[in-house]
Every structure is written in C-alpha cells, then in structure tokens.
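To start, the structure itself, in structure tokens.
As you look at this complex, bear in mind that one protein chain is not there, while each of the others sits in place.
By written order: A and B. Residues from 1 in each chain.
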Amino acid sequence: MIQQKIKNRLTKEKLMLWGVCLFAALTAVPLFAILGEVLLRGYDQLSWSFFTEPTPTAYKAMKAIEAGEPIPGGIANGIVGTMIMLGMAVVVAVPVGILCGAYLAENTKSRFANIVSYLTDLLQGTPSVIIGIITYIWVVVPMKGYSAIAGSVALFIMMLPLIIRSTEETLKILPSSLKEAGLALGGNRARVMLKIQLPAAFGGIFTGVLLAVSRVIGETAPLMFTALGCSFMRFAIDKPISAVPLLIWEFFNDPNLQELIWGASLFLLLFVLTLNMAAKFWCRTKVL
Amino acid sequence: MSDKLYKVLLFVAALVMPTVCGGVIYALVTDAYEAFEHFGFFRFLTSSEWSYTEGAEVYGALPFITGTLMTTLLALLFCIPFSLPVALFVGEYFKGTRVAAVLSTVTDLLAGIPSIIYGLWGFYTLRPIIMAMNISPQGSGVLTASLVLAIMIVPYAASLSAEFIKMVPNELKEGAYSLGATRAEVIGKVVFPVAGSGIFSAYILAIGRALGETMTVTMLIGNTNNIPDSITSTGNSMASIIANQFGEADDLRLSSLIAIGLLLFLITAVINMIGKILIKRARIS
Partner (left out) sequence: MQKTESIKPILEFKKTCVSYTKQTMAVKYVSAAIERNTITAIMGPSGCGKSTLLRAVNLMHNLYPNIRVDGEILLNGDNILSMQPIDVRRRVGMVFQRPAPFPTMSIYDNVLSGYALNGIRLSKSEKDATVERCLKSVALWDEVKDVLNKKGTFLSGGQQQRLCIARALAMKPDVLLMDEPTSALDPIATKHIEELLLELQKEVTILIVTHNMGQAMRISSRSMFMYLGELVEYDDTATMFTNPKDERTKAYLTGKMG
C-alpha cells in the first residue's frame, strides 16, 4: 500500500518535470517559427537595390507582376524615414531622460520624485496607439498636417520612460562611496555627476537607450496617425514621411505589393533582435 | 555650475513627466468630450451600435470593450500553461544553469519581436491553420488574435514570475523536502503559495500589456463592429478600432474614437497601477 503510494507520487513528480520541460520547450516554437518564416520568405528579396530604392507605385508593381518579374524597388524611403525620426527622438529623449533619471536617483525621498516615478510607470504602460492619438492632437492638428516631426514626438514619448528608468536604476546601484569620494575631493554635485557618476553608469544607460530604440523602432500604430507614410524618398521633417513598419503595414494592405512584406519584415526583425542582443551582451559585460 | 543651478536643471527635467502625463489626460479628455456630451457617458459605454451614416451617426463603445476583454482574458488563459512552466523551468528546476539562460534568451527575443511581425505571422501561418481545422471559415477572429496575443505576453508573465519563484528561500524548500515531499509537492504546496502574490502581480502586468496591444489584434481580429457572439467570431478591440478608423475619421467619429482611447488609457493605467503596487508588496515580504 505505502510502496504503491510512493510510486504514484514519484510518477506524478516525473510527469510534472516532463510537463514543465515540454511546455517550456514549446514556448520556443513560435520564435523559431516566426524567424524561420520571415527568413525563408524574405531572404531572396534582400538585395542592394532593396535598400537603396524607394517603394514602387502600385501601378509599377502591377506591371511587374503581369510580366512575371520581381517587383522593382525597395524600402529605402522607409529606412530613411525611420532613421530621421529615430534620430530626432533620440537626440531629445537621451538628455532629457538622463536628467530626469538623475533627478529620481538623487531625490529618492521627495514626494515630487515619487509622483514623477509613478508617472513614468504610467507612461511606460500606456498603449502605443494612445501615444499616437496624443501626438496627433498635440502636433498634427496644430501643424495642420502629418509630418516627420510628429512621428518623432511619438517615438520620443515612448522612449522617455525607458531611458529614465534605466538611468535611475543604474545610478542607484552605483556605490555611494563613489559620489562621496567625488564630493570629498571638492567637486560640486554637477561636476561629480558629470565626471564620475554618469561615466560609471555609462554601460547601464547605454543598454537602456539601445533597448528603448529596439522597442520603438518596430512601433506601427503611433506612426500611422503622425508620420502617415510616403511612397518616395523624402528628407523634409515637416512633411509626411515613411518608416519601415509603416511600409510593412502598407504592403500588407496592398495586394500588389505583398511580395515586399517579407524582405521588409526580415530587415526590421534582424535590426530589432540584433539591437536587443547587443544591449543584453553589453549589459552582461560592461555594467560596473 | 553651482549646486543650485544643477538642482534646478534636474528639477526642470523632471517636470517633463507631469507635463507630458498632464497633457495626455487633458488632450484625451477635451477631445473625447464631444462624444460623451453627445451620447452621454453611460450610453456611450453601453451602446453597441457603431454606424457612421451621415445624419444618423451613432457610436457606442460596448462592442470594443467586449472585444478587448475577450481577447485579453483568452490570451491570459492561453498564456498560463506556457508561462508557468517557463517560470518553473528558469526559476526552480534549472535555476542558474545554461539551459535556463538559453530559455530566458528565447523569451527575451520573443518579447523583442515587433507586434506587426506577430500580426503577419498570425495572418499568414496561424490563420490558415485555423481555417484548415474548420474552427472558423475566415480564419480571423477573437480566437486567432488571442492566440498570438498569448505568445506575446508569455515573456512578460514568465520572466517576472520566475523572479519571484527564484526568491522563495531555500530553507523553506529544504524544510519541505525534509518532511518527505516530492519536488512536485514542494512546488505545489510551498513554492507557489510563497511566490503566489508575486506571480499574481506578474499576470496583472501581462494583462496590462495585452489590453493595449494594437497591430496584432488589428490584423487578426477580423474588424467587424459588432459584439463577438463566440470566441471564433470576428470583432474589434478598443485599440484595433482606433487603428482602423482613426485615419479616416472626423468630427463626432474622431471624438468617439478618442473617447475609446481615453477609456483604454484609464483601464490600462488602473491595471498597471494595481500590478505595480502588488509587485512592490510582494518584493517587500
């Protein structure tokens, strides 16, 4: 009786172990399924011209399809648009985010800092589509049109909380002796922050920025209401502009351009995952 | 730079947060006002009509609130059988080993995939499977969207749960083993109860993610403006109706969409706040 019971319990234990392993392994399946599909279907679209030419018009694409040729053109307009908007967003978000993060790290007990900290969480949890609405109301309506500026504002708002958090957390785990030693040598607080604390925290902050970029670079919904998209190469920041995820969305909706989906997705996916891994790797080797 | 100026500079930078958040709420409320005024707040929430025939415009949020709740809850349901094993694998069974690090990297990568690519995969791979299995004729719908949504939230739920499972003191586990428990029994009767509040908060935050997920749902839910009558039928979530119609809407419809945005903002804000508070409590104890 007792032996039988022990046997049952041990069987249960084994079942649980195998169950956990099985289901944990199954979780990896979607990753490889997605990577595999995008890779296999997008691989042969990648060519030099894919990165240097803008999207073809629907008419051109249709003619190519009728003639049985591959669709001409590429996603250069999207890459340029993404870079322009991302560049503008990073240039503003990094200094503001670092200063704000430094404020939170230096004023842990103040009531205002608590509120700011809470609002950072709030903004970080806000769905990106709402950031799109907000930017539309703030920027697109007053400027009477969609623009790269509007798109970069949306990306800025999404990046800001991520940079604030990583700065705050990295500064907080620096040993306090570092700051004290700097102050003891007669540096004022600004100089100690600039010359000692921030350089020491560089690895963590840089990781945070990389992760923030990789998080927003694939965002589609907020750009739909702000940058809108544009089928040719454009460098003006006050006009509608394209972005890689916007192009994917366009290709998805346009039967003539569907062939281009996978090349664009492969590019976006590789870019995002590389940034992601680079950030993780950097974090593991560099932080402190 | 003097200490005083430095302090002022930091403070001014910190002011960005209240300004942005205040601006978000102000903009949403003022622009949603027209819809609420026109239909009445509760009528707007409970009306299931969404029709933009000129002159007889009627907008109600109920189909989309229902769609959001259905997709989120289903996604949560589908996510648990995968995220819990991953959390146990990483946080208990293979804690600190190389396989656990590999699995963590896999889930990190899953978390990094942009939502539009999840949408594509759902549309081109999962949807045909659903159709082939005769679950629904057109393949898109609440079920399809929820399945992909579930994959998207597994990493969040799993990594946070694993963190709390790892924190269960070894003394308690050894105490349980010394009484003759098997590992399964230790997990069920000691690890889960002790890490329970943390795991619970992890799922609350995962819900917060799923609520606002836009592109995936937009591409997979089928985009019909009715209350889904079963999990296989089509519908729209709060986020997907905005993504679908915001570009073409004006006046009352625009205001109604913004009103839905405001509701979505409030719901996610509340869910996230609850999650954060619970996490803080779980970490302290």
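By our rule, contacts are C-beta pairs under 8 Å (C-beta built on N, C-alpha and C of every residue); 3 or more make two chains touch, one makes a residue touch a chain.
What you are looking at is a predicted structure, and each value in this text was computed from that prediction instead of being measured.
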If I consider the whole complex, including the chain that's not displayed, which of B:40, B:137 or B:175 touches that chain? B:175
Looking at B:113, B:190 or B:207, which makes contact with the chain not pictured? B:190
Could you pull out which residues of subunit A are in touch with the chain that's been left out? 5-6, 9-10
So which bits of subunit B touch the chain we can't see? 169, 171-172, 174-182, 185-186, 189-190, 193-194, 196
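Here is the rule we use: only the chains that are shown with their structure count from here on.
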Per the touch rule, the subunit A residues reaching subunit B in their complex are 9-10, 12-13, 15-17, 19-24, 26-28, 30-31, 33-34, 37-38, 96, 99-100, 102-104, 106-107, 112-113, 115-116, 118-123, 125-130, 132-134, 136-138, 157, 160, 164, 188-191, 193, 214-215, 217-221, 224-225, 228, 245, 248-249, 252, 261, 265, 268-269, 272-273, 276-277, 280
In the complex, subunit B residues that touch subunit A: 1-3, 5-7, 9-11, 13-14, 16-18, 20-21, 23-24, 27-28, 31, 81-86, 88-90, 93, 103, 105-110, 112-121, 123-125, 151, 154, 158, 182-185, 187, 208, 211-215, 218-219, 239, 242-243, 246-247, 257-258, 261, 264-265, 268-269, 272-273, 276
